[in-house]
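Missing here is one protein chain; the remaining ones are kept as they sit in the complex.
Letters A, B, C, D and E mark the chains in the order given here, with residues in each chain numbered from 1 onward.
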Amino acid sequence: MKAVTNERIKNITLALLASTIGLGLVVGLLNAPRQPGVAEQVLSMQTHLKLEQPVTAVLLAFRGYDTLLEIAVLVMAVIAVLILVPPRKARAAAPITAGPAPSPLMLWLLPRLLPVLVLIAGYLWWAGSSRPGGAFQAGTLVGAAAVIVLLSQQMRPPRLGRIWRAILVLGLLCFLAIGLLGLLWGQAFLQYPDSWAKALIMLIELTLSLSIGLCFMLLVLGVPPRRRDRFPGERS
Amino acid sequence: MLADVLTLALVALGCWFFLSGTLGLLRFPDVYTRLHALTKADNLGLGLVAFGLLWQAPDWPTAVKLLLVWLLGVLASTTAAHMVGRAALGAGQSAWRAEP
Amino acid sequence: MTMFLAAVAVFLLLNIALGLVRIVRGPTMADRMLAAQLFSSTGIAIMLVLSVVLAEPAVLDVALIFAVLAVLATLAFTRRLWKSTGGR
Amino acid sequence: MMGVFDVLLLVVLIAVAVGALHGRRLFSSVVLFIVFGLLMALVWLRLHAPDVALAEAVVGAGISGVLLLDALGRLGKGEDEGGDERAD
Amino acid sequence: MSWGGLAPLVILLSSLVPALLIFFLDESRVRLRNGLNLGGAVLKVSVVGVMLWGVYRGWRFQLSWELLPGVSFLLRIDSLSLLFMTLSAVLWLLTTIYAIGYLADRPHNRRFFGFFCLCVAATVGISMAGNLFTLFIFYELLTLSTYPMVVHRGDNASLRAGAVYLAYTLTGSMAVLAGTVWLYALVGPVDFVEQGGILVAAPEQRASLTLILALLIGGFSVKAALVPLHGWLPRAMAAPAPVSALLHAVAVVKAGAFGILRVVYDLYGAELAHQLGVLAVLLAFAAATIVYGSVRALFQTDIKRRLAYSTVSQVSYILLGTALFGSVATVGALVHLVHQGVMKITMFFCAGAVAETLGVHRVDELDGTGPRMPWTMTAFTIAALAMIGLPPFAGFISKWYLGVGALEAGAAWVVGVLLLSSLLNAAYFLPMLYRAWFKAPPAAWPQEATTPGSWEAPPSLVLPPALTAFFSLAFGVLAGTAISPLQWAQFIAALEYAP
Partner (left out) sequence: MSPALLLPGLILPLVAAPVSFLLGRRALPWLPWLVALMVAGCLCGLAAPLLSEGELFLHLGNWEPPLGLRWRFDGLVWGMIAATTLVCLAVAVYADGYVPNRGRRGRWLGFWPVLFFLWGALNSLFLAGDIFNIYVTLELVSLAAVALVTLDGRPQALAAGMRYLLLALVGSLCYLLGIALLYASFGVLDAALLAERLQPGMTASLAMALLGVGLFLKTALFPVHGWLPAAHGEAPAPASALLSSLVVMGSLYVLLRLWLELFGAVLTPGLRQFVAVLGAAAVLWGSWLAMCQRRLKLVVAYSTVAQLGYPLLMVPLLETSGAAAAWSGGFYLLLSHALAKASMFLVAGVLLHAQGHDRIFQSRGFAGRYPMSVFAFGLAALTLLALPPSGGFIGKWLLLEASFGSGQWWWGLVLLLGGLLAAGYVFRVLVPIFGDAGHRHLEAVPLRMELAALSLAVGSVVLGLVAGAPVRALQAVVLP
């Protein structure tokens, strides 16, 4: 009984706190002085890059380093999951085997749905340079496709061998490598040579899509089991 | 002009199907009947809306996309309905019968 | 025309609001999943309408993605959740 | 008319959010959360942010719903407390 | 770096390096350890000898290292440094010899001797410190390095004593630190120079300067065991005898007293310190401590505790001399710094030897120890007589100068305090001597360690007290000669009070 009361008090306190912050934000924003943002500048500079889509220009060029770190966050999250859920536990917890036979309709649909999914993902990747879309959306779609396959086919996720691990970090490494190459070409870190800018950005986006897709797949499905209960890369 | 009339008519019809689907979902007594109301309604509803809007499409890629959306919607909805129904059956949920 | 389509969007949204009752009342998980399925279709329809109203082609991409992924939640539901609980 | 749409959208959005937070049944909350993703995508579209709407679509429809359903399955909880089969 | 800068470094390293080596040496390497220890001690004494000669010839020894903008680590040798440094270097050598004999075949010697060396490094560092900042650094090092020695035995009494010791000394250190930083913030970096480094005291700074002086003296008084800050000293008797010797005679209490000397004479200058009025308070406390310590000593039955309270009383003679404004009193204070060291260390050596050989710990067990251990008890007797202040021993010289200085400073009542204290000294030392020499020995000693045939403690326990007893006598008899501590003290006092 007392615990319930405490819980309620806690809830009320939290609610009060949240509403205070919310109210404060409203008041703050109402009183906020307005100064022009950088939108105009973005629009004026992006033509330089031959990227018609301002969001992509911001994400991959102007604030590319932010994006790079976000990818690192994603990879870090997957590693955290690998640490948190050791493969043996994941296997025990994942109710993948057994169960009723899958619906024949689904079995008919999925092989036909997958190419569409991949096609749409590719479209989003390609669209990124000229209209809304880009690596993140495409990658997530790839991840979703993988999840669909694994769920419907009663498959376990692939063993996280060297190739899969390489794909997982491919986007990050590629981004870093291109960033550092910019340095070698006598320009700044993360700077793309003018004529190559679009191609390089597309390349980065492609690798990022793959990595993001794999990341999301792993985050959703937990950890793929390996032959032995070991962290990837360990040799005894 | 004809296009606009077509759009108006088809979309309005689509709306009607959506409404009936929703009402069916609310009013029908068990999973299987609701399934029936729902999928019929929203496949048709979505299809009619998509076809209605087809006449407003500025270029052919947009039109293709509209059709693709409808196609995928139908497939997804149908498969999902089948899966849910199968699962409900597999789980042994009894069907509703009219009271004698 | 825009006015009409906007009204259609409002109407469809009202449909969703109405359908929320089913999610609240259940009674089984399948019912709730069905309601979600309906919302997904309705939402896609709203997006199609909006793509014309807002004259923004990218809206169709969003609708496309919802359409292609609509099956995913149901799939997860039947493959992972329903089975593990025996439908209860 | 779009003003009505916006207001309605916000009302439904808040209702869904409150429902998801305060629902007694975990499963209803999950379903409401999926619906919330859909509505949120609509909000982004209305705010002329198709990029964010796209991201919301892929994450909301593709990832988070499956994630939550899967988690629920692993918890072994489906129709939790009070799920009456024949309520109506 | 010139040769002049190298010498202070060598002095410091001659105990720091052995300390570090000993820590990482295996416990069983007894001979190497002792060799390192003695080697360091001998090296230090010889370098000090060279320095004495050098300073006499007018060489300058200085080493400075800027640690912070405006704050330097400064080692500098002046006449006052040399006085304290010579004392600690010589007594360290003797204590080392004594400790090696005393602690042979006991556990944890590696740790003991390591910290022992560190402790001496800190002490010579204090003597060489050229400014308050440096003094504080070594003062803290001393606190830390003596703690493990106080708790060396590891029993509950030692641990409790250690906790009390830390609580007292760290609090004192914090007071010193506060005073130091405040002074730096107020007047900037000041080095120690004769007649005081703070040249001008603006009127609005006087209040702050008074408070700073009070903080500094208060902080240093903790180690100098001024009543009411003396509580740690009697408790610290739980430590082994060489540690007591070190605490009481060479390092800790002396460091406190030396700190006060430095602050009063070389930082503020006697005149400014006198004007600020802090010295009058110090004088009152010192006088009270002298009487209080003696009275408490009178009622102790344990030998070491009696000696401890005697230290409380005797160290305050130094503070008394410092608190009196006048060159004669200063001479008394300075010379007592040395005299008290040699006298008190003798007594602790002897007490330790008696306890070690015969198991005698209490005053009433001393009966007949004189004939049983004649060398030891002769040394003890000489030191006790010197403590009482009988001519021609060293103690008499100190008391004489203090008394004259008091009269010169116009504080005649201090002479009364001195006389009272001497009477009390006699009252608690003479019965011990009487018991030792004129009472019949008991049938069996409490815990006789040696074989019945041997008549004395081992040579390493006898030689050091014999030497220090000799010093106690010689410093009194030869006070007029050029090399006596008295001459040295007069030389320093002349510098401090030069017009």
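We adopt the following convention: contacts are C-beta pairs under 8 Å (C-beta built on N, C-alpha and C of every residue); 3 or more make two chains touch, one makes a residue touch a chain.
Since the structure is predicted, the reported quantities are computational estimates derived from the model, not experimental observations.
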Visible chains in contact with the missing one: A, E
Candidate in contact with the missing chain, chosen from E:L21, E:L170 or E:V295: E:L170
Residue of E:F84, E:Y102 or E:F136 touching the missing chain in the full complex: E:F136
Residue in contact with the excluded chain [from A:A135, A:L172, A:M202 or A:L219]: A:L172
Subunit A, residues in touch with the chain not shown (by the definition above): 21, 24-25, 27-29, 31-38, 41-42, 45, 61-66, 69-70, 72-73, 75-77, 79-80, 82-84, 86-87, 162, 165-166, 168-169, 172-173, 176, 179-180, 182-183, 187-192, 228-235
Missing-chain contacts mapped onto subunit E: 23-24, 66-69, 71, 107-108, 111, 136-137, 140-141, 144, 147-148, 151, 154, 159, 162-163, 166, 170-171, 174, 177-178, 181-182, 184-186
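Criterion: only the chains that are shown with their structure count from here on.
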Target subunit C, source subunit B, minimum contact steps: 1
Chain pair with the higher count of C-beta pairs in contact (A-B, A-C): A-C
Chain of greatest Cα-centre distance to subunit D: E
Cα-centroid distance, subunit B relative to subunit E, in whole angstrom: 100
Residue numbers of subunit D (touch at least two other chains): 50-51, 53-54, 57-58, 61-62, 66, 70, 73-74, 85, 88
Residues of subunit A whose C-beta touches two or more other chains: 95, 100, 103, 106, 109, 113, 116, 124, 132-133, 137, 141, 144, 147, 151
Pairs of chains satisfying the touch condition: A-B, A-C, A-D, B-C, C-D
List of subunit D residues in touch with subunit C within their complex: 1-2, 4-5, 8-9, 11-12, 15-16, 19, 23, 25, 27-28, 31-32, 34-35, 38-39, 41-42, 45-46, 48, 50-51, 53-54, 57-58, 61-62, 65-66, 69-70, 72-74, 76-79, 83-88
Of subunit A, residues touching subunit D in the complex: 55, 93-95, 124, 132-134, 136-137, 140-141, 143-144, 147, 151, 216, 219-221
List of subunit C residues in touch with subunit B within their complex: 1, 4-5, 8, 11-12, 15, 18-19, 21-22, 28, 30-31, 33-35, 37-38, 40-42, 44-45, 48-49, 51-52, 57, 60-61, 63-64, 67-68, 70-71, 74-75, 77-78, 82-83, 86-88
